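One chain of protein is taken out of this complex; the other chains stay put.
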Amino acid sequence: QTGGTTASSDTDANASGSNASAQTTFTYARAASVTSLNLWTEITANNAFAIDKVFEPLVSFDKDGKIIDWLAESHMISDDGLTYTFTLRDGLKFSDGSDVTAADAVFSIKQHQAEKDAALPLTADIASVDAPDDHTVEIKLNSPYTPLLAELANFSNGIVPKDFGGKSEDDFFKNPVGTGPFVVSDWDKSGDLTFTKNKHYWQEGKPGIDKLVYKVVEDGTQAVNQLKTGEVDGIESPALENLDELENGADTKVETAGSWVTHTFFFNTKDEHFADVHVRRALAYALSREDVTKAVSFGHATAAKTVLPKAIEYSTQDSIKPVDNDLDKAKAELAESKFPQGFSAKILLASGNNAYSQAVQLLQSAAAKIGVKLDIDSVDIATFRSRFKAFDYQIMINSAQADYPDADSIIDFQADPDGFSKSYWTSYSNDEVTKELKQAQVTPDGSERADLYKKIQQTLADEVPYIPLYSPDIVKAVRKNVSGLEVLPNDSVRFQDVKIG
Amino acid sequence: MSHTIPAVPAASGGQTSGALLELRHITVAYGGFAAVDDVSIALKQGGALGVVGESGAGKSTLARVAAGLIAPAAGRTLLDGRELAPIRRTREQRRRIQMVFQNPDSSLNPSHTIRRILAEGMLLHGTLGPHPPRDVVDARCRRLLAMVGLGEERDILARRPRAFSGGQRQRIAIARALAVEPDVLVADEPTSALDVTVQRGILDLLVRLRREQGLALLLITHDLGVVNAVCDEVAVMRHGQIVADGPADLFFHAPLAGYSGDLLAAAREVALQAALACKPAFRYGGKDLTREGKKNVR
Amino acid sequence: MTMKRTLAPTLVAGLVLIALIALAVIVIPFLSPYDPIAEDIAAMLQPPSLAHPFGTDQLGRDILTRVAAAGRIDLALMIGVEAAPFVIGTAAGLVAGFYGGWPRRVITLLSDALIAFPFYLLVAVVAFVTGTGVKGIFLTFLIMGWIIFARTVTGATASLASAEWVESARVMGFSDLSILVRQMLPNVLSQAVTVLVSDMVALLVAIVTLGYLGLGIAPPTPDWGTMIADGQSFLSTRWWVSTLPGSAVVLVGIALALIGDGLNDMRRNA
Amino acid sequence: MSGDDNLIAVRDLHVVATADGRPLVDGVSFDVARGEAVGIVGESGSGKSLTLRAIMGLMPEGVRIADPAAVAAPSARPRLAMIFQDPVASLDPLCGVVAQVAEVMRCHEQGDSGHADSAPIGRLARRFSPSIRRESRRRAADLLISLGLPESLREHDRYPGQLSGGQCQRVGIAIALAVRPDVLLCDEPTTALDVTVQRQILDLLARLRGELGLTMLFVTHNLGVAAHLCDRLIVMHDGHVVETGPTARILADPQDDYTKRLIDAILPIPADPSAKPTGAAEEETGSTAGKGKEPR
Partner (left out) sequence: MVLGLKARPEQIADMHRRLGLDQPLWRQFTSFILTLVTTGDTGESIAYHASSRALVLDRLPVSLWLVGCSAVLVVAISLPLAMTAALHKGTWIDQLVRVVPTITLGMPEFWVGLVFVLLFAVTLKIFPVGGTQPGIDGMLYSMALPSLTIALAQTPFIVRSLRTRILDVLGADFVTTLRAAGLPERAIRRHVLRNSLMPALELYGMKISFLIGGTLVVEQVFGLRGVGTLLFSAITARDFPLIQAIAMYCALGVVIVSTLVRIATGLVDYRVREGR
């Protein structure tokens, strides 16, 4: 019943236990190759989710987005919110066998701060990073910054050996040494990446597989077919439309987790049409988010009512009253706007994304119902990026994703007009919101912070600088005989508990 | 250097006066090799010059020069004593010199109807006046076809060349050339693909036009029987040069040496026996053999 | 009248088929109770049934109506996009084949140089510059499409250029232009049209493939390519979404190929 | 002539057009005896070529023989070979002429050596053995040179496009001879050639006939050629044989109306005044006639 591929035959051998030297390999189909393992300068998913197999941070997060201690055995935050103290676990070793000390962690954080090409820089106002002893790392801030812990959970704050173990930075990242469960063994920058298990991994007896192969399979359908025949053991990003087939397949199943992603229509509020809040509200009322969700998600997404996905703390998804699906109100809003007779505009769309193309068509026909003519401007993904970053668009569809499990991750990025993303390139600006979000950054977790985020979310929902559409489940498809795969809400997975057979 | 046929004062090709069409010292070279090498010929009004010679001698090339299709490397072409441009001729000059090509399969545009093939030249040159009505054109086409012995069928004008046999096509090509009332007809082996009975009809027509309309004829052939039937002068070509020329009577009756002799002998050998076997008169030769031959052509 | 050349049976079959397709494409959107672009999420991805003979797509739109509506666009595009290359290529081929010499060398060189770049690469690069959609397709076909006509017509013209009927036309006093257009063209046209017909299929397939590569016609304009591409991920579970629009392309392909065959037969037998 | 000695016997041959059943050859019968040379003459389209092809068993598309038994050989099937009208078109343009002749030679030697070669291995060995190839090429070149082609063919082969029409026709004859035929069928083999070459080919055929004792069936529309070569003539018109008999008799004393018209249409070439006034003498001087007169 198996396809006779490497992975399955290995598995068979392992299962029967007849051959002690049998290797278990997990082959993971991914859409793009790993081009760099530099944890500080890299940011795209194809690189990030390889980096986090090699390097690990002090704290991390679990399946539900909750912060957990990782290399740190425990952490402590001072009451004034200015001092963070981490205690390292005992017996931590790098994959080359050397011990992990607090000096390594200090070096890593300082190096990250010094990196001028940092992709996910630490935004907290850090006063000092010290190692009082071999097991303790101490970070002091000049002003409180609540999201710091969540930021530290990011893969970009993984721990590298002090002074790169004597190598140059370039050489080090070509052949990196970290505390992660896997070690890079064979790496084709435009193709597959093979990891072997880290024999010195701190979690006893893990990982359960000997080899992990990141196999580049660009075409989604191809990946699905390879999974069906067992040529790969898992798919990183199966298309939502294939999920029911994979869920019900004889040899396949899917693993899910709540997500930090919201697919969203963004309005360029610099555009004369979308500067008008009534226009934006009119379109939001015209559209049914339920319909969009239903059309593209095949039951694997929830319609988004607010900008914060449900898996992030302080999301008001369940209580908020969104501007949604009411044609009469839509017409009324448009009548109140500067363009009561309607107008025409363009939606910028990156080609090659089926779900987006469906969603855009739904917005198009919704708009048509209130006399707004929308044309679709479909461009390749690279053009898409450069266009919206230059504010050269009117409406676009894109996804908003939290990088770390804190509401600030999204709100700061999407609503701060002075941030470098200028409210996610919408140029949306509301002084009230700006003030509140700054304040939320320094307010410790608790109901006060919750209130701030509630207010922000309601304002954003009413003024509609963007229409959050749906938050898809984070889904990984695997062979039926795979167990122990931990799916993370940032779209990554943990392989250390994986077993085949 | 041309050997003139003996016993006749040299009719030197260069200076024939009063000629209708004259080619002087024509040389045509294909990449260094002279297909026609310093050849001069002249045609009087109503005259008929037969050019004979082996394959590749340059006969067709000479004809193409006369018709203004290829520019010679050297030499001049004169019509009525006035010089003609080698290729860029005026429409009227074109009209006066027409040509019939050797190959009946390829000499008519396969996608045009016979009406169009015959009429387009007349319309171009205004032979029938400006904007002639269709029935006038049709009537003229039918007359032309009748001239070459075709045209009983009602739909003949609407047919395309494929619907005609080789002999019929050859005759249509001749009709097309004659349609614009040329002064000179250059005919390149017009009967070589035909069987004898059809050939007879065409030669008949040419002789009549010569006589009645003063058409000058440059007839290229390798069939000496045809030359005998139609031409009053003969030029023998070999290796791009004229090796012998003169009146046809003398060509056939004077004993010839060299290549011309070989040619005549070979032709006689394959053709004469049939005649010998059936026409005793030929064998013993009345004095008027050529006349006799032409009488057959009617 | 014998002048009427009888039509080859394959040609008749092809013409009938294309006429039926054209009829369907024109009539169905009028008769259909569905709007090709109005979504009905409640009815998404229904298999073929009486109400929806071709089923519905991801947005609940009736696929039959959409196939017909897309046919209008695609067939019009096919003809529109192919027209200019056909005219340009045929003209270039006529000149190259008739005169030979440097015109032929220039045209051969140009087409050799262009053909060295794979078609889809060129499309991609053009899409890069002009953006995706009809404009890019049109431009690419303008750049590449004429070559096949130029080559075919060059060959055909060259083989006829020395035919004696061409010389006859010269002797008759016709100008070169007149010989090219009135004498030569009718004889090479059928070959060019034969190529045109099969090239149209190729074009249609190319448009479809561009849809797959995401470089095709922008929605909501229904287009076979985008429909097939959108449905390809359902191929094993909801076959109708991609297969039925695909069969429209195949049908047009068959019709055009039959026409091409018929023209060929007629050319050889006439 | 006894019936057994007839190499070819055509009995009431009917050839019809497949499309409309129109009769093209309509009841033709004749015999050709061993060693005889028979000419078929007649108007264009009278069915001469079709008759020949029917004997050869090579019907073109669009026609068929109504009764295949009509052309069955009376005794053991003789070996047939054919020479065609268009010398250049009847050779493979992409294959060297020596190679073409050699291929035909090899093919017929295989057939000849009978049982020994019927094993597939033997056949294969024969086909690919270089020595056999070399040997057959040498003999093909010999044959071609003996027919008057240039000596240089021994060293390097030439393609048909590189030879003149007359030379190509000789290659065609060589191919026919390589079959080692009992009967040589010729379909207007000289009409495409100019007179001097035509005469050479006819001389060659006459010589071969004398040397090899070939039986010949010769289609032509040129009565002169027929008279030159053939003992007997068959005159065809509109699918029928209208007259048959010894050449001299038919030419001198045609019975049928069509034959008369045919002979009447011949364009005469005035006789050489210096020639001896006898046909026989003319024939004897033959091809050297021209040279004899050279001194003048």
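The first chain written gets the first letter, and so on, giving A, B, C and D; residue counts start at 1 in each chain.
Throughout what follows, a contact is a pair of C-beta atoms (placed from the backbone, for glycine too) under 8 Å apart; a residue touches a chain by one contact, two chains touch by 3 or more.
Predicted, not measured: the structure shown is a model, and the values here were computed from it.
Every shown chain that the unseen chain touches in the whole complex is listed here: A, C, D. Screening C:32, C:130, C:178 or C:198 for touch with the missing chain picks out C:198. Remark: the omitted chain is touched by one listed residue; of C:110, C:213 or C:266 this is C:213. Annotation: of C:26, C:87 or C:121, C:121 touches the absent chain (contact as defined above). Considering D:68, D:148 or D:161, the position touching the chain not shown turns out to be D:161 (whole complex). If you put the missing chain back, the residues of chain A touching it would be 3, 5, 32-33, 35-36, 43-46, 48, 117, 119-120, 188-191, 215-219, 221-223, 225-226, 228-229, 231, 261, 352, 380-383, 385-386, 389, 398-401, 403, 413, 420-421, 424. Listed by residue number, the positions of chain D touching the unshown chain are 56, 58, 61, 80-82, 84, 86, 89-95, 103-104, 107-108, 111, 159, 161, 172, 175-176, 178-179, 185.
Contact between chain C and the unshown chain involves residues 112, 115-121, 124-125, 128, 147-148, 151, 198, 201-202, 204-205, 208-209, 212-213, 225, 228-229, 232, 235-236, 242, 246, 249-254, 257-258, 260-261, 264, 268.
Simple rule for what comes next: only the chains that are shown with their structure count from here on.
Steps from chain C to chain D, taking the shortest chain of touch contacts, total 2.
With centres computed from Cα atoms alone, the innermost chain of the structure is C. Measuring from the averaged C-alpha position of chain A to that of chain B gives a distance of 91 Å.
Taking the mean of the C-alpha atoms as each chain's centre, chain A and chain D sit 89 Å apart. Between chain B and chain C the centroid-to-centroid distance comes to 50 Å (mean Cα coordinates, whole Å). Taken as a contact graph, with one node per protein chain and an edge wherever two chains touch, the assembly forms an open path, each chain linked only to its neighbours along a line. Those residues of chain C whose C-beta lies close enough to touch chain A in the complex are 37-39, 41, 44, 58-60, 127-128, 131-133, 213-215, 218-220, 226, 230, 232-237. Across the complex, chain D meets chain B through its residues 43-45, 164-165, 193-199, 202, 221-228, 247-248, 251-252, 254, 261-275, 277, 279, 282-283, 286-287, 289-290, 293-294, 296. Residues of chain C touching chain B in their complex: 1-3, 163-165, 167-174, 182-183, 186-187, 270.
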